[in-house]
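Yeah, one chain of the complex is gone here, protein chain that is, but the others are all in their spots.
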Amino acid sequence: MQQEILLDGMECVYQKPATLTDDYLHYCPGCGHAVAHKILMEVVQEMDIQEDIVGVAPVGCSVFAYNYMNIDMQEAAHGRASAVATGIKRVLPEKYVFSYQGDGDLAAIGTAETIHTVNRGENILIVFINNGIYGMTGGQMAPTSLLGQKTSTSPYGRDVEHNGYPLKITDLVAQLPGAYYVTRQAVHTPNTVRKFKKAVKNAFEYQKLKKGTCFIEVVSNCPSGWKITPKETIQYLEEKMFPFYPLGDLKVPGQSKN
Amino acid sequence: MPTQKSEIRLMKGNEALAEAAIRAGLDAYFGYPITPQSEVLEYLTEQIPKRHGLVLQAESEVASINMVYGAAGAGARVMTSSSSPGISLMQEGISYIAAAELPCLIVNVVRGGPGLGTIQPSQGDYFQATKGGGHGDYRLIVLAPASVQEMCDFVFDAFKLAEKYRTPAMILSDGALGQMMEKVEFPEEGSLPHQVPTWATTGKKGRERNFITSLHIEPEKMEMINLHLQEKYKEIEKNEVRYETFNIDDAEIVLVAFGLPARICQKAMELARDKGIKVGLVRPITLFPFPKKILSDISKKVNNFLVIELNAGQMVEDVMLAANGRCPVHFKGRMGGMIIQPEDILEEIEKIVEQPIMQE
Partner (left out) sequence: MIKGTVLINSETCKGCELCIVACPQGSLSLSQKINLRGYRYVELSQDNCTGCTNCAIVCPDAAITVYRQSKQQYKKAV
């Protein structure tokens, strides 16, 4: 093959991590979920913790996360991933445990579990994918949908009088003394992905210290739900999502606790 | 860790159940306070830090049952307990646990319903416990204690059965049993060894990865899972039926009752026999699997069944199915936390005996 000749003498500098399975990802083209999966598994590979980690998948688009992440996993009921992760971590305190949840799962039906898991300072990582919409069920309004955002259940745009405000649950979580590390990241450009990866690495390093919950929000996209192309989601993220959900750390170790 | 020798104590049912759980090698308990079972959580939060295992008060019954799911999936011997409204909240989680085939113990110290109801004893959750409760085709193994001693013994039995069949088991108690004090003999600790199962999610060291799920999106696969579950429930029905009988051989009328009413029925049976009425008693111990066969056999010999429950008539439907029209099945119950008296049962027996036997 022509390309093999071109490769002659070159070294491989980036490849799919072995911690991802070979299953074909069911996600729509350009979906941030798949990037987040890949980066999580890259960190698991680089930290060599594949045999010492248990993940929890939610209900939502990432319900099949366990098909792709080549680690021990459990699939939780809608909204309960952090409770399930609590159960796992409490009986396996020396293992790395994370839950992976979307905005509907974590910030609507699972709000109580989210808040109380963090408030107890469970030594787990919660990865929160916020794309402002219910993807799996077909693009309905999420607790995090922006004001004015058109979804299949807010066809005239999210109206504050009727639907209330989008929920900044990460800001809420950062107020809790049980939270050890809270950060808001994105995965739409090479730079944001690199920062997200660093955050995941930090979170797993912190988990060893047993000092509280690590919480990473990923302000992600949903081309199918937003009804725009993956390329256009970059602009939407930067012009609409980030002004309301600004990227950056909300709480880092060493900062004064509330 | 010093293990506890066998000993006899005077204890509340709820506390006896909690002590038994520790002795049965409980790894983790997750629960939420609700009357009349809060003593379970209280006893464990007092004892476990001094002994072994883990106890965590969750933010809700919903969280409790999902913590149970996580811990059971991680291979721990795990339980929760609650009372009727709390058990209702757990139903989704119980359905997931049954579907994912995770062993665990769920204790329902039943109170009067529906709604917020009352904190007094009831058997109004029989349907919920034995017919599924949550969504989908699944069953729980349901054990119904009738004494504080059985509140202890059935903890061991329930863990054993749950782990043997990889299925959730329930102890269906009631508010009176939970609160009343009786003598109870505890077995020595360590009689029920537990190994982390090979399917548990403990980190994939030295093996292929494990994952626990109840999601099978292809209908072909989901039907296979259902068939597998039904096969398992058939196996349980074949092997694990438990019941007690009293004075069956010469009985003309047979009482059927589970839990505490079975003890009240014993007294009623004595009163009736004193009056020369030949009364027997069947007490189902496992509500699922239900002792169909013995009831079916008895229905060929006796004139009447009289089912006594603390509800509007729930188990009576299963007794009717077992009798299959071979003899009349009568019912007498009290609801809303009221407890039936032996004299009420005797009155009912006398009414039935005085009726002319209907011939077709």
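For clarity, chains are labelled A and B in written order, and residue numbers in each chain start from 1.
By our rule, contacts are C-beta pairs under 8 Å (C-beta built on N, C-alpha and C of every residue); 3 or more make two chains touch, one makes a residue touch a chain.
Keep in mind it's a predicted model, so treat the numbers as computed, not measured.
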Absent chain's touching partners (shown only) are A
Among the options A:Met47, A:Ala112, A:Leu172 or A:Ile234, which residue touches the chain absent from this view? A:Ile234
Where subunit A meets the left-out chain, the residues are 3, 6-7, 9-17, 20, 24-25, 27-35, 38, 187-190, 193-194, 223, 229-231, 234
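Here, only the chains that are shown with their structure count from here on.
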Centre to centre, by mean C-alpha position, how many angstrom separate subunit A and subunit B? 40
For subunit A, which residues are in contact with subunit B within the complex? 50-54, 56-57, 63-64, 66, 70-77, 80, 83-88, 90-92, 95, 112-113, 116
In their shared complex, at which residues does subunit B touch subunit A? 27-28, 30, 54, 56, 58-60, 62-64, 66-76, 78, 92-93, 96, 100, 201-206, 209-215
